[in-house]
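The complex appears here minus one protein chain, its other protein chains still in place.
Letters are used for the chains, namely A and B, taken in the order the chains are written, and counting of residues starts over at 1 for each.
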Amino acid sequence: MEKQLIRDFEKSFENSNLDSKKINFKKEFLNKFIKEGLPGKNLENWKYSDLSKIIKTEIGDLSFYNNISPPNKIDSSMYLSGFEHNSIVFINGRAEKIDLQFEEKDKVKISEDFELEKTSSNINSLVNLNNAFTEKNFVLTVKENYSFKKPLVIYHYTNKKIKSQNLNLRLNFELEKNTSLKLIDILDDFSEKNFINTFYNFKLNQDAILKNYKVDIKNNSNIKYSFTNIEQDKNSLSETFILSSGSAFNKNEINCNLNGNYSSAFVNGILSLNKKKHHEIRTSVNHLTESTKSYQLIKSVLENNARAVYQGKIFVSSDAQKTDGYQLSKAILLEDTTEFNAKPELEIYADDVKCSHGSASGSLNENSIFYIMSRGLNYKEAKELLINGFLLDVINKITDEEIKNLIKSMIGLKE
Amino acid sequence: MKTESSQNSREKEIEKLKKYKYGFSTDIENTKAPKGLNEEVIRFISNIKKEPKWLLDWRLKAYQRLKVLKEPNWQKPKYPKINYQDLYYYSAPKSFKEKPKSLDELDPKLLETYKKLGIPLQEQKRLNNIAVDAVFDSVSVATTFKDKLTEKGIIFCSISEAIQKHPELVKKYLGSVIPLTDHFFATLNSAVFTDGSFVYVPPGVRCPMELSTYFRINASDTGQFERTLIIADKGSYVSYLEGCTAPMRDENQLHAANVELIALDDAEIKYSTVQNWYPGDKDGKGGIYNFVTKRGLCKGINSKISWTQVETGSAITWKYPSCILKGDNSIGEFYSIAITNNHQKADTGTKMIHLGKNTKSKIISKGISAGFSDMTYRGLVDISKKADNSRNYTQCDSLLMGNKCGAHTVPYITNKNSGSNLAHEATTSKISEEQLHYCQQRGLNSEEAVGLIVNGFCKEVLQQLPMEFAVEAQKLVGISLEGSVG
Partner (left out) sequence: MLKINNLKAKVGEKSILNDFSLDIKPGEVHAIMGPNGSGKSTLSNILSGKKGYDVSGEIKFEGIDLFSLETEERAHKGIFLAFQYPLEIPGVNTNIFLKTSLNAIRKARGEKELDALEFLKLVKQKSKELKFDEEKLNRQLNVGFSGGEKKKNEILQMSILNPKLSILDETDSGLDIDALKTVAQGVNALRKKNNSFLIITHYQRLLDYIKPDHVHVLMNGKITKSGGPELALELEKKGYEGLN
């Protein structure tokens, strides 16, 4: 892999307009990645998802040179219909179209900021890989006191024209004081067997509100890793919702630092998996100052050789008195071929806190099935009704009504 | 507000209690193997114990394996490197070259030691209905109530004696639950273990009394590597207690025991521990490194193994008493109270491996951290594909006293069976001002109030202990936390 990495790295930047200082800086990330390699199950974080092995068996050797210069065509069928929104369209990692038609032009800024990379130098090997190969470092800034009028949908398309087996994408968001942004990520793949590595970095200033909905429901054979870092200042709020279902493998990692008083973070997720899919959600919510709050709810429904993993950590530093942290994970195993792994973790260094977690996994409740059947529904209907109800609970945590309904209709959940 | 006099008396009380109650050492001449870990020392140990060849070979095999194993490093508490060549692996009171035939032959100094520890070995003062096997440094010094047990066919003796008298049982079961190659400390123990207890309960026999071992580390620079093997044959029942203390020393002492339990069809083993090794002084100097491997195998159908532990001592504790639920319908339980204060560190929990059908496990863990200490619950529950209709219930609660200490909960949960259910709950809390105020309003001082509340917090676990131990454990819980409330 090492040779390929070096070769593809050079190819990627031989014609770029980055100066040599910047390229050298990227090279450091590359070297770090070469040293560490793809993560495998020897690392605690990857205990239940041996990425290096999965990539080896599913894809084989990776190539990294992704020629994104030729433009792709966009057609209107790519967009979500019946719902007004701004959009950014990525096709095979190239930003094809940015359309912020519903927003005031001087309130939103899109720029490139190379320096930002420095802030992410010690996160993990995949972020290093990302930093080594991402050419552009977009920053979307929402100016003080401005709230996005309509949601921003980021479309992540891939198709068969993709040039390499590895695709890296990085986006930064800065929400200035008293702003709000609703962001929907739609993963839509027509490519096969690629490793897609995404890194989002959010900075929420005082009173900012971020709602991020990540939707992966289209069946595809790609392997995905997404790292989301959220820095939160005083009284800010983040809501992250993950619908994880379509890809062959997908690991969503959310790291949230509650740096300011009264900041709060919500992470809710659904892992609905079949056909040998293997998905993971790993969170670490770090309460670093007083009076912060976090809430996590993750539910999984598994059938046909699927495997779901939830690793959730609540960390409370000794300065973070009056923390309120809660975490719950539940899984329904519909078949013996499925597997659920959980590692709900608490690490606490302050005494005046309220923290708890719960985890439950197993079969559907037989008594509930009996109750429903005694009202005239057959076994299959009873089962579907219960699963529907089981998942609805998470969907109902979505605070934006319009988006809630959108997602409901996407997965065919009934109320 | 506290009045001055209560403040003074409290401080005096604390001063008194800060001193580890069992921190004296006994001045007895010892026979020691030369310092260091090598084949010679292993041969020396095996030779002095007149062991059969198979056991020497077994030890040497473990030693070979040890050379390639690394010390584990995934636990949270780290410790300074141990120089294994600078330890004594065998130490026995000189008067013990030939084991005394009766208690009258025991060195009076030893008897005195056990008296100070509250473990009377002499006939007239025997504890009510508890048979005791006392282990001093590396060797078993006395076993009480032997006759009464022999009547029922129960074997309760030191493992050295069992090797001589019941080699077929030892050979069959030794290492059958904790394999030679398991991990560094377990393998170290297999190479150099010196003594420990052995219990065999024949089919259908309900052991009429509690069996107990009392461990004491006395000699300095000595590792204690005892080995316990308990076999409950079909339809039998036994309850076993373990207690331990060590003198105060500035250096850290290593304790790496292996305990193996085997329950055959319809058998039940209850294993209780009150661990009160020297925890080090209030600045974290000295204390025992308690790196213990305890594992039970529910081998037969309908068998049951229940672990109860009250862990208050040691500078560093790593232990995960586990159950392998192999037999259909077998049950595993783990009840734990772990308390750390000052600079103590504990990383403890359990493993429940469900292999058989209809297997059940229950984990109740209560962790309390105070001072500058650090406490980790680490547990694993694994329900395998074939373990139809299995159940696990886990509850882990932590209590923090102050914000200089830490509580860490790390459960690993795996479910591969769609007909099995697994539930885990964990909370972290503190003693509320309201609770304290309420108790104080009813006339308790703050130490008493905390003791009361903490004992309430631990109640579910304390209830699991045999009566004779429960009272002692309750006191211990109070003492361990003295000085931690302001």
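We adopt the following convention: contacts are C-beta pairs under 8 Å (C-beta built on N, C-alpha and C of every residue); 3 or more make two chains touch, one makes a residue touch a chain.
What you see is a predicted model, and the numbers here were worked out from it, not measured in a lab.
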| item | value |
| --- | --- |
| Omitted chain - touching chains that are shown | A |
| Among A:190, A:326 or A:390, residue touching the chain not depicted | A:390 |
| Absent-chain interface as seen on chain A, which is shown | 365-368, 370-379, 381-382, 385-386, 388-393, 414-415 |
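Here is the rule we go by: only the chains that are shown with their structure count from here on.
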| item | value |
| --- | --- |
| Chain centre separation (chain A, chain B; CA means) in Å | 44 |
| Interface residues, chain A side, partner chain B - complex | 44, 318-319, 321, 331, 333-363 |
| Contact footprint of chain A on chain B as seen in their complex | 74, 385, 398, 400-430 |
